[in-house]
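Worksheet: the structure to be examined is printed underneath.
All protein chains of the complex are present and in place, except for one that has been dropped.
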Amino acid sequence: MKPSTVRGRPRVNAVTRRLAGHLVRGLVMIWVVTTISFVIIRNIPGNPVLGQYETLIERGMSPDQAERATAALYGFLPTGSLWEQYTGYMKALLHLDLGQSLSTPGTEVVTLIGSAAKWTILPVLGGTLLSFVLGVTLGVYAGVKRSGKLGDLLSISGSLLHGVPQYVIGLLVLAIFTTLWPIFPAGGPVDVEFVPGFNAGYLASLIQHATLPVLTYALASYGGWVLAMKSSVATVLGDDFILAAELRGLSRGVLFRYIARNAILPLFTILALSLGMLFGGAIFIERIFNYPGLGLLLVNSIGARDYALMGGTFLVTTMAIIVVNIAADLLYAVIDPRVRTGGVA
Amino acid sequence: MTTTSPETGGHPGAPSPPGLAGGPGDMTAPGVRVRDLVVVYRTPLGELPALGGVSLTIEPGTITGIVGESGSGKSTLALSLLNAVQPPGRISAGSVEIDGLGNVLELGGDDLRQARGRHLGYVFQAAQNSLNPLKTVGKQLLDLGRSHGADDPRALVRDARSLLERMGLDGARVLDSHQHQLSGGMRQRVGIMLALVLNAQLVILDEPTTALDMITQATILRIVREVHKERGLTTLMVTHDIGVAAEVTDRLAVMYGGRVVEHGPTMDVIGAPSHPYTQGLIRAIPRLSGDTAEARALPGRPPTLGTLPAGGCVFRERCPLRMDVCETVEPPPVLVDRRTVACHAVAGARQERVVREERVVREQERVGREEERA
């Protein structure tokens, strides 16, 4: 806190303290989520874990073998007390063992999640980046010109796009670009006739198929950025230091940078929250465009009653969101000097 | 928020360090002539005047104080000198002539921007955060230099550092700090440094000591006085605190309801106020009137934009010397002794006194002649 010690060590301390706090909180959250996941899988009507065990015995396995095989599938033993099952589940998770998929026999859940992740992460990042740049730029305009036709139009379109659920946007995009005006392929990640690899045909097909999902992600989050940036700019414009900078005769460029940087900063917190929301959207968008990401994996696993895959996908995505939240907050601490140097708790 | 106030290294009267580029002597202090300045604010009730035809001459090289209650238009007047009245306000008439710049109200675009900062330094109230919270003071200094085409950043930093050290701060460390790491007094000195570092010769301080503790306040006032003298500035200080004005200024302008009601040498105005508002103001301060029991608040409430009387004298509703003429005719400023006063009663008394004095002189002359004759 003392201004005489602001440089060097304390900066590290402020960030480290924040990091430690977040780690503890993140671990607690992850524990809660895993417990929820355990409770749900354990309580699925018809107890699929016990069912699997009994099926295996009926097929002529010894109880011992059947137990081990079932445990390999679900991550916990079918028999034993609740507590034993719980600790068994947790132990398996600590070894990153999420069990095996039932719908794709013989495949580890981790492998399936790993291959699906890229189909979610890349379009989400692409769409977010696109909407962030577009939304923030237009939001600055809407914030500076609060009254006026274009500013109003930006705000209203922002509110509407922000208010409408992602699947409505996705379905409209689908209806427009694949039925009314069919210029894009309706579903799947890539056309099958191309050989995967670094060749023009494959890449072109990849981009063609990714266009509509990315466009939907972008449209779904664009409104939020416009609105957030607009109100942030309006707040910063009312700050004393902007008038001070004007009265010191700072050039327009410098003034604009002052406004933009101060206005963008609070948006990083929203960015973290929006990533969680975007994953929710990914479930719909991947289902609509039949895009093989984590969201589609989750929906399909539920449809196929593949509970190990369902639990694993749920856990991994939730943990990823928690981690991204922590990372965003730490990033914020690094960018904002007030937090970095411990000026604001 | 860091609030430790290390007013530690204040070296009063430390000699100005050598190499202070553009120090005193390079330029002369400018004079300012405000004529019939009208500023209106757009409100739901229509356009209301915040300044109703202000005329004020600021002599080169003086420290002039502008005092008044909140809403008297003193900050609006200060902003007008930079042609920076903020919307919904608007300068609708008048002129502000500043030596070396001409009529500021006719400046626009880049000329106006260059004038601000380079010729006109503006210092904010300490409680207002006048610095970008995300950048160090040093970086903001360089932004300032770049905006005004200062081609030697090293010299700029050197000047800034010596200015800060002149004000008793550790220059290098302050330049490396963010706003939240500085105390109110330190921020205010940084504000003064930024106003002066490009060698502005006219400095306008808007409530520079409000929200500072007494010791820091005294330090800042001493700095203002010393820097004013060393650099040969024309200084304008807006404050609601007559005590502060009495301590620092040479001349004092009292504002009420968007008018300058009295303007003259500080000692004269405070020692023998002639406008009934100034008299009331002084009487309300126990410290100056001497006796706590005699301190009396002004009756009534200060006017706001909406409650300002439309015609006649703006002060008449609270005035003990109110006359019929005050209802209809706005009192013009008249020269009484060494000051200007805008009051029918005072002007009338002066008229009477002049007549009486003339009569005395004539009487004496007559007596003298008669004695001679005798």
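In order of appearance the chains are A and B, and numbering begins at 1 in each one.
Just so we're on the same page, contacts are C-beta pairs under 8 Å (C-beta built on N, C-alpha and C of every residue); 3 or more make two chains touch, one makes a residue touch a chain.
Following the convention adopted for this analysis, contacts and distances are computed from a predicted model.
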Name the chain not shown, per its UniProt record: "Imidazole glycerol phosphate synthase subunit HisF", "Cytochrome B oxidoreductase", "3'-5' exonuclease" or "ABC transporter permease"?
-> "ABC transporter permease"
For the chain that does not appear here, which of the shown chains does it touch in the whole complex?
-> A
Would you indicate which residue among A:Val168, A:Ile183 or A:Ile207 is in contact with the undisplayed chain?
-> A:Val168
Residue touching the undisplayed chain, where the options are A:Val32, A:Leu82, A:Leu203 or A:Ala327 | A:Val32
Residue list for chain A contacting the dropped chain reads 25, 28-29, 32-33, 36-37, 40, 43-45, 159-160, 163-165, 167-168, 171-172, 174-175, 178-180, 186, 273, 276-277, 279-280, 283-284, 287-288, 298-299, 302-303, 307, 310-311, 313-314, 317-318, 321-322, 325
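In this text, only the chains that are shown with their structure count from here on.
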Length of the line joining the C-alpha centres of chain A and chain B, rounded to whole Å | 56
What residues of chain A sit close enough to touch chain B in their complex?
-> 1-4, 6-7, 239-241, 243-251, 254, 258, 261-262, 265, 336-338, 341, 343-344
Contact set on chain B toward chain A in their complex | 1-2, 4, 6, 82, 84, 86, 113-118, 122, 124, 128-136, 143-144, 146-148, 176-178, 180-183, 191, 194-195
